[in-house]
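Heads up: the structure comes next, in structure tokens.
Partial complex: the chains shown occupy the same locations as in the complete assembly.
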Amino acid sequence: MAKLETKGIVKYFKHESHNLMALGGVDLKVEDGDFVCLVGPSGCGKSTFLRIIAGLESPDEGQVIFDGKPVTTTGPERIMVFQEGALFPWLRVQDNVEFGLKMAGIPKEERSQISKRYLDMMQLTKFADFFTYQLSTGMKQRVAIARALVMDPDVLLMDEPFAALDAQTRDLLLVEMQLIWEKTKKTILFVTHNVAEAVVLGTKVAVFSNRPSKIKKQISIDFKRPRLTEDENLLGLQQEILSELRPEVKKIK
Amino acid sequence: MKKNVLAKKIVFFTILVLVWQAISMSDVWPNNIFPSPYEVGEDLVYMAADGSLFFGIATSIMRLAVGLGIAIVGGVVLGIFMARVETVNQTIGSLVLGLQSIPSIAWVPLAILWFGLTDGGIIFVTAIGAIFAVTINTYTGVKNIDPHYVEAARNMGAKGTQLTTNVLIPAAFPYMITGFKQGWAFAWRGVIGAELLFSFLGLGFLLNVGRQLNDVSQVIAIMLVIMLIGMAVDGFIFKKIENKVMSRWGLR
Amino acid sequence: DSSREASGDTLRVAFFPNIGHAIPVVGMERGTFESDLGNSTNIETKLFDSGPQVIESLFAKSIDIAYVGPGPAINGFLKSEKHDVVILSGAASGGASFIVHPNSQINSADDFAGKRIAAPQIGNTQDVSLRNYLSENGLKPYEKGGSVVVLNIPNPDIYTLFTKGEIAAAWVPEPWATILVQELDGKRLFYEEELWPKNKFASVLLIGRQEYITANPEVVTKWLESHQQTANWINDNPLETRIIFNEFMQNTMGQTLSDSVVDEALVNLEITTDSVDDSIYTFAQRADSLGYLGRDGFSLDGIFFDIASNESVEETK
């Protein structure tokens, strides 16, 4: 049984004059421990798809099935990491990381034990008392990931988490991300518009077609880790994915 | 404050007082309608000595604090409701906009009828003058919350009251501060105006006594006190909170 | 807390810090009311400066009895649905004058055209008298298309404007009339009582909430007796009255009036418990013809309350 499955997800958006069909029946199966990267032309509905899985939006047709049961609301087993991080500026780093635990009513001491572990993992221990405006963009992103991991979700949903980073910081986090995944064996869905990023991270890459979007192609990647963006072995895969993407991007214009 | 700024201020205010003294000594206006700064100072000393000044200040500030407190709590609750429940906004919202433009002084007759000649009446006028500014700013603040904050919080299991206290209120706080500040300005005007018309203790009452007795120097003395308190609240309380919040949010 | 409901052990009295209200001022200062009412009744006094506000407070049950002019008294009686506010006694009569500015060149009503003439707030005794006087002399106020500008402004502001020569004349009660004469060289064109039958009209009345009165007749009876006694004492002791009044002013307002102002004002007033009922009916008619009493006509039936029989006096004119 797949860990997570979507069946025929359809989503419309109302615009002034007409309804826009963003997702046109998306079917995806994700096995436990998969690291699935989703790529596709801009505006095809990748974020929407992730939000539907998280339960933040509801599909017009189709189902999200988690561990064999359909889900319709948010749940602690499916946690999202937003592109902008969406950290709370009124909380210190540690309180940001503990936010979900606090909501769950876990007592203060236990919370700080748990958060300590993840702050360590993310090399943020020194910055536990900082406010978010005192952090660099890369550090913010690490806090956002720690905040999600603390919830110990089965599935981590990541929406272009590295898009705002400079190349150096991104390369660093790409390596860290692989280590985290190997350590925690989480199931991860990772949206990116950067094909190089996708082939470095994913065990699978799913390519979205243009609107109304479906999954056009899935490619498995088996290379040894940690992979680096410079890896020449990955170039062929990148080319393959790009050649799938190109006609979709052109359709937009 | 740098030394030379302080010096400039001292020179400026000294000149101001001297000019005032000169005008009052020249015979443009008789003394009973244009008192000298000396007389005003004398009145202040006199009122301070017999304690009536401090009692007046304490009374006004107590009413202000209670009224503003009510306005803040009520305004925040109402504002959040308006922002989160569309129907509330479409109905009560338009009423709030209307009520906001009634000067608080216009409520005085109704306040006396409904509350009698009590602190309650003055507090009502104060609170109703301030509440809608708080409401409108809270509403704007909550409306402008980055939806990702709310989604992230919901995703991590926050809902209902938890969501409100842990996310909505802190996220909207920079706007709410503006609301509190506007609310304070209206509340201060409200409390003085109400006391002036109620004629029931407080600084506004002292102002009215001065007026009833044609004692212009007392009127000016009380105005100076009102002004100093206003400056103190603005400068110490609100400036401090604002600076803290702004820097915390990384807004400056 | 002053808003609590009426009860026999507290009597809440309202009056103005004004020489026309000499009865409550002197009665309270000398302790007459306190000793007459005894230990079982606690007296709370409240100072006001406007009649309408007294009525509002009566409506709100913040006070029980009050000294006010006939304008607010009639308004209070008529505006309350069940005639909650009634007249218990008179407290003063006379004591208003028409004062003209030294530079105004007004010698009679013939000179009013184009002038600015002030009276205190709308609907109060002097305002009604002034407007009535104008119409008797064939004059109309500016807002009704006439030539006389009538300004309704509080007494202290009348003083200010008189100083500046911005008003030509003012119809004001004591002690303001005397102050304008003594301090600002105003000319007293006539005393208002000259225009009334028998030279008498009610200027201050003792009124009360009917609910309180019927619930506590003994308290009110004692007050009325004390009220009468104080009136007699004042008429016998004008000099002490002035001293007591100025002490009271110093203690409550922090200032006194000059002795000569108080003395002259006291002479111009009559402190009496006579409510000059005729003048109240006349006054109501005048107010009504000015449109002050509503659009549905009026009746003063029951406005006078007789404490002896504990009921309103049915009296028709």
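All chains are identified by letter, namely A, B and C, in their written order; residue positions are counted from 1 within each chain.
Rule of thumb we're sticking to: contacts are C-beta pairs under 8 Å (C-beta built on N, C-alpha and C of every residue); 3 or more make two chains touch, one makes a residue touch a chain.
All figures in this text were calculated on a predicted structure; none of them were measured in a lab.
Asks: For the full structure file, work out the chain stoichiometry and give it in label form.
Replies: Stoichiometry (whole structure file, shown labels): A x2, B x2, C x1.
In the analysis below, only the chains that are shown with their structure count from here on.
Asks: Please categorise the chain-chain contact pattern as a line, ring, star, complete graph or other.
Replies: Line.
Asks: Compare the CA centroid of chain C with every other chain's and tell me the farthest one.
Replies: A
Asks: Could you work out how far the Cα centre of chain A sits from that of chain C, in whole Å?
Replies: Centre separation, chain A to chain C: 82 Å.
Asks: Quick check: what residues of chain A touch more than one other chain, meaning two or more?
Replies: none
Asks: Return the residues of chain C touching two or more other chains; collapse runs of consecutive numbers into ranges.
Replies: Chain C, residues with two or more chain partners: not present.
Asks: Within their complex, state which residues of chain B touch chain C.
Replies: Touching chain C: residues 30, 32-33, 46-47, 50, 52, 109, 112-118, 120, 197-199, 208-209, 211-215 of chain B.
Asks: Within the complex, which stretch of chain B touches chain A?
Replies: Touching chain A: residues 146, 148-149, 151-158, 162, 166-167, 170-171, 173, 247-250 of chain B.
Asks: Mind pulling up the chain C residues that touch chain B in the complex?
Replies: Chain C reaches chain B through residues 1-3, 46-50, 53, 56-57, 59-63, 154-156, 159-160, 163-164, 253-255.
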